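Shown here: the complex without one of its protein chains, the others still in place.
Chain lettering (A and B) follows the sequence in which the chains are written, and residue indices restart at 1 in each chain.
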Amino acid sequence: MTELLLVQSDDPAHSPGGERFVEDALHLAAAGHHTSLFLVDNAVFAALPGALPRVDEFLGAGGHVLVDAFSAQQRSLTPDDLLARARTVEMDDLAARLLDPQTKVVWH
Amino acid sequence: MAPVPRTDVLLAVFGGPHRTDLVSTTFRLAHALLDRGATLQVWTCGDATGLTRRSLGDSKPRNVVDWTRDHPSTAAVARGLIADHPGRLHWYVCRFCSDERGMGDQIPEVRRRPPFTFHEHTQAAGKALTLGVC
Partner (left out) sequence: MTTPQNPALVLVDRAYRGSVETQFADVLYIIRELNRQTGGLHLALRGHAVTYAVAAPEYEPSVHLGSRTLDTLPDPRRSVRTMLDEGATVWVEEADLQRIGPKAASRLLPGTRTAAPGELALRWFSYSQVWFM
C-alpha cells in the first residue's frame, strides 16, 4: 500500500470524532505518507475556508482534499465557495481509488 | 450455506436510514463501483437491515400533492441494482440484527447470514469498508 484515502462523512467541525479523524490524516501527511481526505455528505462543509483549521494544516502538510461533487451541490456549495486547494470530484473517483490495490481506504 | 463469492469490495453498512446521507452515499458508491465492472458485496447490520425488508414493498407512501408519481422504496432500489448487475452484486443482511429489530422478513434477492460469518465475508473481498455505526 502506498497511499491512504480517509473518507469523512460527518462535518468534523461539529463532530469531535470527525476532527480527530482529520488529525489522523494530518499525522499521516506530516509523516510523509501520500494521504487524501475525501469529504462526503455533511463533511463537505469542512472544505469551506476557515471551517476547520486542521484541514488547512493538513493541506499545508502535503495532504490532498477531495470533495464529493454531489454532496457539495446538494448543500448549495460550488467549487468557488470552497478552499482553493480542495478538488471537487465525482463518486467515480472514489470508486477508482477504492479499487486501486495501492490505496488503503478508511471510512469514518 | 452457499459459499461466499469473491468480490473486489465489501461495503458493511452499519448506520441506519433517515439520519444522514449514509444510505444514499452507499447506493451511489455501489453504483459507481459496479459501473466500473467491479464485483461487490453489501452487508447490512443494525438499522440498515431494514433497507431491504419485505414490508417496505416497492414504493414509499404516496405524495398527496403528487399522487400519481411513484417513489421507490429502498428495497426496490436495492432490488433494481441487483437485477441490473446479475452475478456482481451480492447483498447480505445480518440475521441477528434483522431479527433483533423485527425485520427478519426480507426481499428474496438478499440473503440473511449469521453474524459469525461476517469475517468470512470480509476475507472474500479485496477490500472491506465499514460505513456508519450501529
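Methods note: contacts are C-beta pairs under 8 Å (C-beta built on N, C-alpha and C of every residue); 3 or more make two chains touch, one makes a residue touch a chain.
Worth saying up front: this structure is predicted, and the values here are computed from it rather than measured.
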Hidden partner chain, touching residue among B:37, B:57, B:80 or B:115: B:115
Chain A residues touching the omitted chain (full complex): 1, 4, 16-17, 20, 23-28, 31, 33, 104, 106-108
Contact set of chain B toward the excluded chain (per top definition): 12, 14, 45, 96, 100, 115-116, 118-120, 122-123, 128-130, 133-134
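Rule of thumb we're sticking to: only the chains that are shown with their structure count from here on.
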Chain centre separation in whole Å, for chain B relative to chain A (CA means): 25
Chain A residues touching chain B - in the complex, by the definition given at the top: 9-10, 40-42, 68, 70-71, 74, 90-92, 94-96, 98-99, 101, 105, 107
List of chain B residues in touch with chain A within their complex: 8-9, 20-22, 25, 28-29, 31-33, 35-36, 38, 126-127, 129-132
